[in-house]
Each structure stands twice: as C-alpha cells, then as structure tokens.
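Every protein chain but one is kept in place in this view of the complex.
Just so it is clear, A and B label the chains in written order, and each chain counts residues from 1 on its own.
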Amino acid sequence: MADSIEGIKKAKKLYLFIGTLLFVFTVVTVMVATVEWLDFGDHGFDWVDATIGLCIAAFKATLVMLIFMHLNHERPMIYFFYVLGLVMAFFCMWLIGWSKSDPIQFGNEIYSDGFYDLSKPATDVHGHGARE
Amino acid sequence: MSAEAHDHHDDHHHVLPWWKKYFFSTDHKTIGIQYGLSAGAFLLFGFFLMIVMRWSIAYPHEPLPGYMSWMFTDGWKARWLDDGKVTGETYNMFGAMHGTIMVFLGVVPLGFAAFGNYVTPLQIGAPDMAFPKLNMASFWAYLAGGLVMCMSFFMESGAAKSGWTNYSPLAGYADKQIVNQFLAGQTQWLIGLVLLITSSLLGSVNFVTTIIQLRAKGLTWMRLPFFVWAMLVTGFLLLLAFPPLEAAGIMQLMDRVVGSSFFMPSGLYSASSGAAMDLSGSGSPLLFQHLFWFLGHPEVYVLLLPAIACVAEIIPCNTRKPLWGYKPMVWSVIVLGFLSFIVWAHHMYLTGMGPVISTFFQTTTVLISVPSVILLTAMIISLWGGSIRFTMPMIWAAAFLPMFGIGGLTGLPLAFNLADLHLHDTYYVIGHFHYVVAPGILFGLFAGIYHWYPKMTGRFMDNFLGHLHFWPSLVCMNLLFFPMLTQGMAGFHRRWYNGGEGYIEKGAEGVNVFGLTVADKISLNEIMTGSAIALAVFQLPFLVNMVISYFWGKKVTSDNPWDATTLEWATPTPPGHGNFTFDPAVYRGPYEYSRPDHDSDFFPQWEEPKRDAPVEESEAEPEKQTTVV
Partner (left out) sequence: MEIPFIVNARKDTGLFNSKVGIWLFLASEVTLFGGLFSGYLFLRLYADYPWPERALPVLPGLINTFVLIGSSVTVVFAWAALKMREWRKFQIYMAITLVCAGLFMVLKGIEYNAKFGHQAVRLQGGGPVQDNAIVEGHLHYAKLGEDGLMVEVDEDRKKDDGVFKANRVLVKASEFSFVLTRPTHEAYVQEILRQAGDSKITLVEPYQVIDKSELSAGQMNRDQLVSSENAQVAEKGSELTIELLDDLEDSYLEARSHDRKIRTEFLSASWDWIRNEKGEEQAATYIVEKEVWKERRVEDGEKLKILTLRASSEVTFKVDPPFTLVLETGDLVKKANVDDSSVKLRDDTLVTGKVLKSPMIMGVDALDFRTTAQRAEAEALDPLPVIEGTWLLTHTPDHDSHDDHADSEDADHRNQFKKIWDCHMAWLKAEEERLKEKGRVPSRNDKYRVNWDQILAYGGLGYDADKVYQESKARTLKRAGLFSLDGFAGANHKIHKGEFPHLEIPRAKVGFESTFTPKWNTYYAIYFTITGLHGLHVIGGALVLGYYLFFGRKMYESNPEWLANRVEVGGLFWHFVDLVWIFLFPILYLM
C-alpha cells in the first residue's frame, strides 16, 4: 500500500502513465472501428471487430481496476467479493445464452404456427424472430 | 482508534426526541423491531387477500361474507366485485399482490431484516451495524416501496394483476389504458420493486460488512453462531441476485412508461383495441423470466435461511447439547448459497428450453437438495439423545422440521423436467412452496419470536396462548396445504379463480396422467377454505399474546433466561443503545452445552475460562477462512 509520502509520489507517476495509456487505447479502439486499414475481418463491422474492441476494453478495465482501484495490492477478501460478482454476472449471461441456443432444438415451426402474425417473419420458440 | 478523533462523539448519549428514538432511529434493535412490525402488518394484509381468494375458490357464486367485505368501501366494491362476488380480474389482482406482499414485504423483511437486524450484531458482540444510517435508509426505502405497491389498490387501475412474477408481455401491457402511467398499479408495482431492491441492497451491504468487520475479539469464523453464518450467506444472495432483477424492473418500467420493447416480441396484437400494438417489437419475453428467476431462486433461500438459522439456534439451546455437525452445516449453507444462483431455470422448463440446458438445470437442482438435506438432517440428529425442554420456541422449531421436510421433498418431482411438465402451474406447485414458506419458514420465524421476545422486552410470552396458537395452526396449515398437493396432481390450475368449477362446467372430464380428475377433488376446496379462515382466527392468540405479554407477561429473572451460550444473552435486558456493558470477548464455539468439564450444562461464549488463558486459534485463521469462503 502506497501509504508513505514517497510511495504516493511514485504512485502518482504511475497513475499519470496509466491515464495516458487509457487515452491511447481509446484512440486505438476508435481507429480499429473506423480506419479502413485497421478494419480486420470483413469490410465493415463484424465479429472480429467486436472481439478486438471488447478485448481492448477489457484490457483498459483491468488497468483501471488494478491501478486506480488499487486491486494490485488489495486484500484477498476484496478479490473474493469482486470475483463473486463477476462470476454471478457471468452465470447470468452464460446460462441465459445457453438456454437460448440449446444444441438440441425443437422444430421452431411447431411452436410458431398460429401464435404470431404470419405476415411477419417466422418467430422461434423464444418469441424472437428468426435472424438468418 | 485514535482518541482525539472521537472525543466529540463521547457525549452523545443525551436523550433523543421520541420521533428519533422510535421512528428515525439508527439503532439496529429499533430498526429490527420496526421491520418486524411492518412486516407483520404486511403479512396480515397478504393473509387477508388470500382469504378473499380462497373464498372465491370455494364459493365462486356467493358474495363475500360480511366479515370479509366490511374492509372495502361501497365504491370499491362496485368497481371490483360483481354483485359482491370476486371477479377474475380482482382475483388476479389479489393473487399477484398476495405473492408480492408475502415474499417481498412480509417474509424476507421479517426473517432477514427483522431478525437479522436485531440478533446479528448482538450475536457477534458489535455495538451496532457498521453503517447505522444506511440501515435506517434501508428500512424507509422498504416501507416506501411497500406503501407504493399497496397504494395502488385504491387507484382507478387497481393494483398489479399480472402475477407476482410479473411476466411480460402481459405485465408490459396491462393497465396501458391509464393515460398517466405512473398512476397505474402495474407501474407502481415496478417502482415499489425498485425501491425494495434498493432497500435490500443497502441492507445486505450493511449485514455483510458488519459480520466481517465488527466481530468481537476471539470470535473467529468457526466460532460464529450458525445464525450469523446464515445471515452472511443470505446477505450475499441478496447482494448479488437482486441487481439483475433491478435491471429487468427498470427495463420493464421503460416498456411501460416510454413504450420500448425490451420484453415485447414482434407481432403482438391487442384483443381489446382490435389492432396490432404500437410497438417496435423484437424484444424477448423470456429474457424477463430469466432475469426474474435469477433473483427468484436465490430469493427462496433468502426466505428460508433466516428460518433455518432461528431453528438452529433454538434446537441446541433446548436440547442442551451442541448442534450436531456445525461445520458441515456451515459448509452446506455456503454451497447452498452458491448453487442457488445456477438453478433458476427449473422454474422455466415449460418455456421451450432445449433438453440439454434443461438437463443442466435439473442436475444443479437435484444437487442443491444435498446441502438442504444436510441442514435438515443435522438438525434432526441434534434432537437425538438430548434432554429436550419443550418450551414454546422449541415446539415451533420441532414442528418446523417435518413441515419443511414435506415442503422440500414435494419439491423433488418438480426438479425433474418430465414430472414438472405435468405439475407446472398446478396446485401441486402451490402446495409445495407453501409447505416450505408457511408451515416451514413461518414456523421457524414464530419460534424465533418466542425465543428472543424475552430479550427484546424482558418478559416471557404466555405459554397457554402460545399453545392455543401453535396446535390449531399446525392442524389448519396441514388441512390447508396438503389437499393442494392432491388437487395439483389432479390438474387444478393455480390461476382458476373459481376453483375448477368453470373447468368442470365446460365438460372436461378427462383423467389426467396421475389418474385423477378435477371433479373428484373439487370438494376439497371447501375444507381448505374453512381451514384458511380458522387459521386466521388462531393467529389472534398470538397477536393478543404479543400485546399482553409486553405489559403483563412473566418477567425474566436473568439476562440469560434460556441458559443459552451465544453473545446476545450477555447484554442487559432489553439491550440499551450500544448493546454491551462490557467489552465482549469470545473464548469458545457457539454451542457448548453439557460439557462434562464444566459445572453448569452450558458454557457461554463470553465466559472467561477459569484455568487456561483464552485459546486463541491464531489471528490468522479468519483470514485464511475468508479466502476460501
């Protein structure tokens, strides 16, 4: 813990450095999304861009957590709280996602017939329109 | 703590004005009692709604009798009753609000907030909660949320009518005819919910912090009373499970107020206006169900754990022997808490989830019964060989065990996809969770009330009235809920406002998969309704008991009237502001009853050992535990 005067002075330089890094990576994110020669994958937005964007965001978030939020020298209990929150948020996303894209699917047409306006695109069991 | 920092605090013990002492108090005990009283009031109100519903089920063609309908004004009756009979709309409204009130405004505040607030700081030897002002804010947010929800009964739209689960798209569109959406019951329900979630968030942060930070000297993790462990886990459940529902609540609020389509699928058609709805569509109704049950299932354990916690305190005290399997129980409760986050979709087998994910949830659901059974079994084994004192709390606690057992075991068929397809939304489900909540959890909480009443008031509750409360309640509860299981297997749907008569009238006579018919079992309705009314009557002795014991009950002769071992009994009776008159230190585990090396049959945690120095199991232990928890 940077409790001593020197420690804090040193830490301040680190904070500035991290702040700059965050600025730089923000610019990188925007460039990946907008500049053509940095547009990976297909032309325009696609999952490759999404992955890169999210990875940069995750990296930036990690920097904020470790340095600004002092997680780099924090008690294990704090990690426990935070990781628990992340794990639960992950469960929330993962299991909902799984339940919506079960590897074994019922035939959608059985469920959608007669339930919805057929002039609209067919809807699957989840009440969502078929995307593809 | 540096002395100069706090000397201005020292002389703050002057007399507070009465409104600060009783209403805007920051004392955890006052707040606990405030929670208890308001939760009790809400429970009675929810109970009343249920009796009206039960009347409609058993006597759908008969006007409400005078002893129920006097509550309503003529104008209200003209709006909501059809010639004095309960209409389907009114039934739905009462049903939705019964569930909401009982779960969110009654049992959780009574179990977690009232008992948790009163007992937890005392049991860990803390002067108060870690954040007393937050604690007060939490109570007032809860009360505001509850009142907002209930106020809507008097509005033109009536209260929410889309079930306590508030599924979209129904809940997203109900009451849409009300031009100012903030005056619609369905919207107020959501606003109330957001307030309640805020309240429980503040509460749970407070509880967990208090338990982690304010434990008395020597109170290491494995010396915590089981009650505190249960509260810790409950705190985490509320902390992490509620926010997704808050997100869902906010999204549904947006759907209602600004017309978004988070949970409204494409192509919705409104029968009442005869036109396609003016919505963008492409929302996902199932997303709401997922987010709701992400809270909904941990919520079941939020209801349950405080009751188990009370019982786990009362059993060792009244059997005069240690709690059997304290450590396994602690681990069970932790595992239970963790698993409860990943079982939620067993409420949703019928939504067309694929078989793979159903199997996953089936597995976790069956897994979670293991820690539950460990908890129950440990408490049953704790009775074995004890010299049981059948005091009032012990009787309730003893009844809790089989009642909760029935509730738990009847849940097993529901855990399996195949059986659940038949039983989903029938009275079987209702019977199952009411066995858990009413004769289970409420009995546990009643036990707690009888147990800690002497600490709160300095007087015992009356035994005769206690028995008059207990025995009829036990009988009526079973007469009310057991037939539900049979009816459910015969296919009674949970939302029939006329108790199945309309179904029979339509000539539907098919025998269902269990070989039962609705016509066979419909006559049970009257027995159940009769028991429900009797049950209401037999709560009167309890209410009377609460009041008269406060003034005329038998006085306690010591601060530790039950000869218990945990720290709350080391305080003065009733405890003053700041709780302890000495600096509490803990020297041993929580349930040291009938130790052969000790002269009395209990060895309180705070009693200094005569011969040896306090056995400090090293200061490092708590930290080590923390990382594992």
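Keep in mind that, in the parts below, contacts are C-beta pairs under 8 Å (C-beta built on N, C-alpha and C of every residue); 3 or more make two chains touch, one makes a residue touch a chain.
Keep in mind that this is a model prediction, so the values were computed, not measured.
Chemist: With respect to the chain omitted from the figure, which of B:479, B:504, B:536 or B:585 is a touching residue?
Modeler: The missing chain is touched by B:504.
Chemist: Which is it among B:62, B:520 or B:601 that touches the chain not included here?
Modeler: B:62
Chemist: Contact with the hidden chain only, please: which subunit B residues?
Modeler: Here the touching residues of subunit B are 1-2, 5-6, 8-9, 12-13, 61-63, 74-75, 77-78, 81, 83-85, 127-128, 130-132, 156, 176-180, 201, 204-206, 208-209, 212-214, 239-248, 250-251, 254, 258-262, 266, 270, 272-275, 278-284, 287, 290-291, 294, 501, 504-505, 523, 526, 577-579, 619-620, 622-623, 626.
Chemist: In the full complex, which bits of subunit A touch the chain not displayed? Write them out.
Modeler: Interface residues of subunit A facing the absent chain: 3, 5, 8-9, 11-12, 15-16, 18-19, 22-23, 26, 29-30, 33-34, 42-45, 49-50, 53-54, 56-57, 60-61, 64-65, 68-69, 75, 77-78, 81-82, 84-86, 88-90, 92-93, 96-97, 100, 119-121, 123, 126, 128-131.
By our rule, only the chains that are shown with their structure count from here on.
Chemist: How many angstrom lie between the centres of subunit A and subunit B, each centre taken as the mean Cα position?
Modeler: From the centre of subunit A to the centre of subunit B is 35 Å.
Chemist: In their shared complex, at which residues does subunit B touch subunit A?
Modeler: 212, 236, 240-241, 244, 265-267, 269, 276, 282-287, 290-291, 294, 341-342, 344-345, 348, 351-357, 360, 623, 626-627, 629
Chemist: Taking the complex as given, what residues does subunit A use to touch subunit B?
Modeler: Per the touch definition, subunit A meets subunit B at residues 76-77, 80, 84-85, 88, 91-92, 95-96, 98-100, 102-106, 111, 116-117, 120-121, 123, 125-129.
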